[in-house]
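Just passing along the structure, written as structure tokens.
One chain of protein is taken out of this complex; the other chains stay put.
In this document, chain identifiers A and B correspond to the written order of the chains, with residue numbering beginning at 1 in each.
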Amino acid sequence: MKHAALALVIASSGALRLAAQQPDVAARLNGRVRAEVVPAVAGVAASAASRGLPVEPLIQKAIEGGAKGRPAQQVIAAVRALADQLGAASGALRSGGFDHPDADLVEGGAYALGAGLSVRQVQQLARASRPPYEPALTLRVAGTLAALGVPPKNSLDLVEALIDAGRSPSDLLDLPSEVQAGVARGATPAQAAEGLARGAAHAPGSGPPGGVPPGQAKGRGNPHKP
Amino acid sequence: MGLREQATDGEVVQAVLAGDVEQYAVLVRRYRDRYARFAARMLGSLDAAEDAVQDALVRAFDQLAQCREPDKFAGWLFLILRNRCFAERRRQTREGRGLEATDEAVAGPDRPDGNVEQVERTRALEQALVKLTPEQREVFVLKHVEGLAYEEIAAMTGATVASLKMRMHRAYDRLRELLKEHS
Partner (left out) sequence: MTQAYHQLVKRLLDGELSLSDLPAELRAEGAEALRLLGTVDRTPVLLPVQLDARVMAEVRRRARSPLRRAWRRLVEPRDVELRLRVRPWVVWGGALAVAATVALLFAWPPASPGGARPVRMAARDSVFVRFVLYAPGAKRVAVAGTFNQWDQNAAPLVRLGAGGIWTITLALPQGQHQYAFVVDGERWVPDPAAPGIDDGFGRRNSVVAVTAHGARTL
């Protein structure tokens, strides 16, 4: 009798907790998306929440689809795809040794996946990111590098190169703009990343910049010279 | 970091004015040494030059909203520094101190010391330079140390080419006189 009562209490408090966490999806979406989108997204969100995944990105994606005037089915599909990505990221992180990845970290992982990194690469990078390197940060850096056109493997190699060289976490934050600078000088994103990885062992400013291989400089020259 | 070497001065200024104060470091790094030599020659010592450049960079930040042509930040910074150098000179005069060219103003990093005579003559010229009027010293330094043309100096300082030449020619004569006294 006692056990049953206890079980009931635990079960209901669990349900209450879930309900408390679940933002009011319908309230957020009403008026911003087509009518048929609301219940579908609410369902996806509830399922995500029960798996411990963050719900906010799903709401944002639905609102985005509505704002862009996309057809209902496309919006629902995009929200489902994002939920899958969040789930995959969460799984990758857990098997990478993070027992309870928080929303921020899961979103970082999903961002990296969305940018083109594989689940395995997310796992690998998460594992390599021990203090002082925050995996939420390293995953976002790697994802942004991939978003700039650096092939995922090169993105991973570059971030890991800086970690291995013991460079400060704040140096990681500079990587995307350094790649952009290399690209502006005429390198491909991959070349720029490779150059930076080679220079990773050097102190900032003293190593070779992510550079252009000989013979490939853009003819335009650099109009940005200060 | 948002801005790298590719950004123009104008863009950095706009970014700082928009609230991204940390971007100002780009301008600091770009110009910290450009006018250091000018300040050192104007003030006769490295210490004074360092103070002046530091002061000028901070003042430039304070007044950044008044920089009417953000892409001409360099020239505008120069004017602030120049005023600072002149003000420093006036202050020293008020305090009854003449400028002394200290040894450090003459020694540069890893300067290959030519023969002893050459070094001695360079020092002699430095000593003589600080005895010129600030206006004479300025035009001499800008033309013969910084390598600018009269037209460029005129644009930077607002003086006419004719008046700059007049000052310079007086400076030549005064230097000749001072160096003859020295030897």
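Basically, contacts are C-beta pairs under 8 Å (C-beta built on N, C-alpha and C of every residue); 3 or more make two chains touch, one makes a residue touch a chain.
Because the structure is a prediction, the values reported are computed rather than measured.
Novice: Just name the one of A:55, A:82, A:126 or A:162 that touches the chain not displayed here.
Specialist: A:82
Novice: Which residue among A:25, A:106 or A:141 touches the omitted chain?
Specialist: A:141
Novice: Return the single residue from B:21, B:87 or B:162 that touches the missing chain.
Specialist: B:21
Novice: From the list A:65, A:152, A:182 or A:195, pick the residue that touches the absent chain.
Specialist: Considering all chains, including the one not shown, the answer is A:65.
Novice: Against the chain that's been left off, what residues of chain A make contact? List them.
Specialist: 32, 60-61, 63-68, 70, 74-75, 77-78, 81-82, 111, 114-115, 131-134, 136-137, 140-141, 143-145, 147-148, 168-170, 173-174, 176-177, 180, 184, 204-205, 220, 223-224
Novice: On chain B, where is the contact patch with the chain that was removed from view?
Specialist: 1-4, 6-8, 10-11, 14-15, 17-26, 28-29, 32-33, 36-37, 39-40, 46, 49-50, 53-54, 57-58, 61-62, 65, 69, 71, 106-109, 111, 118, 121-122, 124-126, 143-145, 147, 150, 165, 168-169, 172-173, 175-177, 179-180
Basically, only the chains that are shown with their structure count from here on.
Novice: Distance from the CA centroid of chain A to that of chain B, rounded to the nearest Å?
Specialist: 49
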